[in-house]
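For reference, the structure is listed below as structure tokens.
Left out: one protein chain. Kept in place: all the others.
Moving on, here comes chain A:
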Amino acid sequence: MKKKLLSLVLCIAMSATMLAGCGSTGSTETATESTETTETAEAPAAEETTEAPAEAATLDTSTPVTLKWYLHGSTVNDDKAVMAKVNEYLGEKLNVTLEPIWGTWGDFDEGSTLAINGGDDVDIYFTCSWSADEYNSFAKKGAWVRLDDPETNLLANYGSDIWNITPEVLKTGAEIEGSDGYGVYALPGFKDFGTQNTWDINVTLLEKYGYTLDDIRNTDYYGFGDILKTVKEGEGADFYPLLVEGAVLERMVDNSIIVNGDAGSLNVLSYYIDPTDVSKDLGSKIVNKFATEEYKKFVEQTREYYLAGYIDPGCANKQTANDLRTATQLDGKYLIGTQSYALGYEVQASAERGIDVAFVPCTPPYVDKTSTQGAMMAISTASKNPERAMAFLNLLNTDPYLMTLLEYGVEGTHYNLNDDGLVVFTKEHDNYQPWRNGMGNVTLLPPQEGEGKDFFTKVFIPYYEGAKAIPAFGYQFDPTSVETELATLANVGEQYALALSVGSVDPATALPEFLDKLEAAGMSKVVDEANVQLDAYFANEQ
């Protein structure tokens, strides 16, 4: 009897957790909606009262205000010394007390989305195209204040300093369709916003076998065979010269790029760019990339390399591929790898790996909408002081003192300046390390030791300002009407895409199977929808 009762109770308990699981998503949405309605109801009222002074565009700083600021990727154990100085400074300038919430890599996604959905009184959120509080989707949900709203126009009134010096591509990249119409919903940070995929070359090993970097530069993926063969033979059977990240390799070889808005693990939609001139219009059509000749050629070549033992079978294991890549890189046990490049990375990589590392680009750096939305600051619709929040962002991104203080800490405590005026970190820095690209305009900072004196002015800014935009730069795919198809496609892709792009399955059988399943899952519907939207976009542009 007791046993029966126990089993009954256990059954109920289990089904309860299942129900709770289903229940939570449902109630999450309703909660979001309810907070939205209250917010939208309150927001205009709050804005109306400030409308009069807003027209004069002078900030009313008579009342003290506390701003809460949710950041991403920080390693901050002790911010007391920094915040004391920051608040002293901000108190004078804007009558603001700043309360940062130092989100870490691991907790930001859950923490920020809950805070937004739960209506926490956070004023400014970090947002971007890849974190969980994704810029586009939360703008549609009404989580962000539209910054260039014609009625309030926070940007023009309180943020003109930073907006005037923001590069044009970043401005355009930030324009999206949101809850209050097409406009800017967050302030983009001036960071490494160009994308450039490169071959990550172990020069030490390359030169050991009598090759030079020019041998890599003068050929492409399909011509690596001889070099790989020589090195493989020289280094032995358990050495794998090609160290690849499947999805990145495919993009590098085929010159395909991700279409903004096509979320999910598969990235079924692809746009092709000319590897020599990224802004050249190639006919501007979106295609099913897996059905192209280029893709077929690519997977066949990869299969050949895989069978020859050039690619580690571990790269095909989704769970551990990344750990394997990092470990192998640090050991320097590879010849050619794939890397999405950031300026100056070879110095760091060479130091970490104890070998001479060089990056050979496949294309010049290009700018697409996803990369311009790489790090942004949005003002929450739950904020009671959006004007002051905007003024703070404006000051942060134009005032080198404030930026340096918040990013590097207190001079003499967290860092020192050497004779060249370069930043050398002290031991205290371990306790205060915000994420540099997640803070704002990095070009205001003094360069760090190793970056060189004129790093930002002579290297960084020209490099990224010279990056060209892709042809359909402003295009943004709206997946709403094909969301079911995209989910099924992602499942199919999970099964095949990685295995094909590292060569662990035979494309002769797997590729046709993959294409059939994609078709059955509604691939053409998605592609058609994307092209309709793309045509509409181009028609609008002209």
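As a convention for this text, a residue touches a chain if its C-beta (ideal position, glycine included) is under 8 Å from a C-beta of that chain, and two chains touch if they have at least 3 such contacts; residues count from 1.
The working rule: contacts and distances are computed from a predicted model.
The listed options are "IrrE N-terminal-like domain-containing protein", "Arginine N-succinyltransferase", "Carbohydrate ABC transporter membrane protein 2 (CUT1 family)" or "phosphoenolpyruvate--glycerone phosphotransferase", and the UniProt record of the chain not shown names that protein "Carbohydrate ABC transporter membrane protein 2 (CUT1 family)". Only one residue from A:Asn322, A:Thr457, A:Ser481 or A:Ser524 touches the chain missing from this view: A:Asn322.
Summary of contacts with the chain left out: across A:Gly111, A:Gly159, A:Gly173 or A:Pro241, the touching residue is A:Gly111.
Within the full complex, the residue among A:Phe138, A:Tyr341 or A:Tyr366 touching the omitted chain is A:Tyr341.
When the missing chain is restored to the complex, the residue among A:Asp133, A:Asp180 or A:Glu245 that touches it is A:Glu245.
In the full complex, chain A touches the hidden chain at residues 2, 5, 9, 12-13, 15-16, 19-20, 23-28, 31-32, 73, 75-78, 101-102, 104-111, 114, 117-120, 129-130, 192, 195, 245, 247-248, 322-323, 326-327, 329-331, 339-342, 345, 348-349, 352, 370, 374, 433, 435, 437.
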